[in-house]
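Missing here: one protein chain of the complex. Every other protein chain is in place.
Let's look at chain A:
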């Protein structure tokens, strides 16, 4: 069994209002030195079999179809070691 991680992030040019709100809250909590925060989503996809090329191609298809909205988001697929 393998675990594949799909990270979904807003495209760089899309305003991330939530990330900005987090960044603004940090100094108030005493955290300094942060210039920006962007918020994304992480999906942990557990496969029944190995993370071979066919399985990864399926995961990419899942990301493209459902997990990410590619109009506004980019995704990356990595195998957890």
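Everything that follows uses one rule, which is that contacts are C-beta pairs under 8 Å (C-beta built on N, C-alpha and C of every residue); 3 or more make two chains touch, one makes a residue touch a chain; residues count from 1.
By definition in this document, contacts and distances are computed from a predicted model.
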item	value
Undepicted complex member, UniProt protein name, chosen from "ABC transporter permease", "Glycosyltransferase family 2 protein", "Phosphoribosylformylglycinamidine synthase subunit PurQ" or "Cytochrome B"	"Phosphoribosylformylglycinamidine synthase subunit PurQ"
Touching residues (missing chain, whole complex) on chain A	13-15, 17-18, 21, 66-67, 69, 71-72
